[in-house]
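Please read the structure below before turning to the comments.
Yeah, one chain of the complex is gone here, protein chain that is, but the others are all in their spots.
Which chain is which? They are A, B and C, in the order written, and residues in each are numbered from 1.
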Amino acid sequence: MAALGIVGMEDVGFILATYIATFVGSIALAVYYLRRGRRLAAQLPPDDKPWA
Amino acid sequence: MEIVVHLSNAVAVLGQFPVLAGASLTVERGEIVLLQGPNGAGKTSLLRLFAGLLPLARGEGTVLGCDLRTNREAVRKRVGLLGHANGLYSDLTVTENVRFWGSTIGATEAEVEAALMRMGLAQRLKDVQVAKLSAGQKRRTALACLIARRAELWLLDEPHAGLDAAGRDELDATLREATAAGATIIVASHELERAGALASRLVEVVGGQIRDSQASPGGEAQSQAAG
Amino acid sequence: MFRVARLIAAKDLRIEFRSRVVTNQVLPFAMIVMVMFAFALNTQEVVERVAPGLVWLATLFSLLILVQRAFAIETADGATEAMRAAGVDPAGIFLGKALALAAQLAVLEIVLLVLAVVLYSAKLHVGGVVLLVTTLLAATCGLALVGTLYGGLAAGVRGRETLLPLLLLPVVAPVLIGATRATEAALGTSGAVVSDGWPWLGLLGVFVALFSVGGTLAFGPLIEE
Partner (left out) sequence: MTDMQLTAGQPANANATAESFSKPTAKTSATGTPFTRILGIATVVSMALLVLFGLFLSPEDVVQGESVRILYIHVGTVWVAYVAFGVTALSSLAFLWKRTTSLTWDRIAGASAEVGVLFMALTLFAGAIWGRLAWGKFWVWDARVTTTAFLFITYIGYLAVRGLGGSHQQRGRRSAVVALLAVLEIPLVHFSVKLWRGLHQDSSVADTTKVKLHDLMLFSLFISLIAFTLLFVWLVMHRQRVLAMQDALEDKGLDYALEQRRSEGGL
């Protein structure tokens, strides 16, 4: 955290919040898609999944 | 005879529900076909399909030579549909309504007058706002709008509903005249006695399919008389 | 197409003339909104400076109601479906309904302008009249076109009351900006001069051109089942 150590506390908080919000948001959407995909896939025959 | 309606294994969907589940039917020019069946059997959907309103999900269908899969919009100008709703503007008078719907296909003022006359609306009721009419009078107005459209194929959903005896007679006479002039008519009705006497053929609709099609005994005499 | 449009516009205006929904309900609503703006903005100077913007904001809110009303008369007894069933040209329906809506909006805007003169001491100048009238015309056409377009889409679907503002308000933002600035220029609000207004009128013109073509093409697919 050398680069961050020299700035004021406020900036670090804002910067980290941005990074965390972005990653959490993306991961949440990805996890939602994967889980939903898995649930739907269980109900469908392989013919309906041309990519598989 | 010229075939006006031809359906083969037609499936139509409303939302995710299959209102028509593989219906097959052929109707020739000049026929009066009565669709009968329990509530929710698909009679209304069948009429809406013929009118080019409902898209065909599977199967084949042709109305007046237009393919319902590719060209269902083309059929609309030649078909007249009387649905459950009357399609009337309650703030306009009877004459204004009939004139409006007639003029969407370019009917003349004389034709509008004739249509009003035909349904017994030319006298006392013609300048009354539709909002002030009874249910039966509204139905008459809707029928007059339909008459003014001079359709080749008439699709009527419970046309007798709400009409008094005189109104029913006028309707029946109108339909006979129309077929004599070369139109084809498909009626959905629960009133077998009334509509059965008029029809040349009875078609039973059940579970989104056509179960049975038979010549109507009353209609035989009728079609001979007309011929 | 234009024959159908004229027919439908005449029908809509006749219905409005009979039912008087605009004069008896929408106009009073717009008036009370104008009064409420003054309450919220408090001081005379602020109100005077933002008067043109308030006129157009009140118009936008009224537009939402007018559009709902314009399509309520169609859906009340299945006339939308009857029109589709009758094979009425969707482009004609679109232009006709937009025309009738524009006429009603124009009346509303004139009343709101007069109200702005009375309540917010807005001042009309002889030099700005041409700009003001052209602005009114262009903005009215723009609002009526997009209002009809998205109103037709929202008509007859579940949750139309909430869907319409969500779709419509972002689209009319350029009209709000353009019409407000042009009106400021025409009225000379806070020292604006008339020549400032013409570029904004260009913006409104582009808006009207795009949505009259786009709407005419898009309306059919939007209302089709």
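In the analysis below, a residue touches a chain if its C-beta (ideal position, glycine included) is under 8 Å from a C-beta of that chain, and two chains touch if they have at least 3 such contacts.
Computed from a predicted model, the values in this text were never measured in an experiment.
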> Touched by the hidden chain, which of the shown chains?
Replying inline: A, B, C
> Just one of C:Pro28, C:Gly127 or C:Gly214 touches the chain that is missing; which is it?
Replying inline: C:Gly214
> Footprint of the hidden chain on chain C, which residues?
Replying inline: 149, 153, 157-158, 163, 166-167, 170-171, 173-174, 177-178, 181, 199-200, 203, 206-207, 210-211, 214, 218, 221-222, 224-225
> At which residues does chain B meet the chain that is not included here?
Replying inline: 11, 13, 15-18, 21-22, 41, 55, 57, 206-209, 211
> Of the residues in chain A, which ones touch the absent chain?
Replying inline: 1-4, 7, 11-12, 14-15, 17-19, 21-23, 25-26, 29-30, 33-34, 36-46, 48-49, 51-52
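Assume only the chains that are shown with their structure count from here on.
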>> Please tell me the distance, in whole Å, between the geometric centres of chain B and chain C computed from their C-alpha atoms.
In response: 39
> Which residue numbers or ranges of chain C touch two or more of the other chains?
Replying inline: none
> Tell me, which residues of chain A touch at least two other chains?
Replying inline: none
> Which bits of chain C are touching chain B when the two form their complex?
Replying inline: 4, 7, 11, 14-15, 18-19, 73, 76-79, 81-88, 225
> Which chain B residues qualify as touching chain C in the complex?
Replying inline: 51-55, 73, 75-77, 79-81, 83-92, 96, 100-101, 103-105, 129, 149
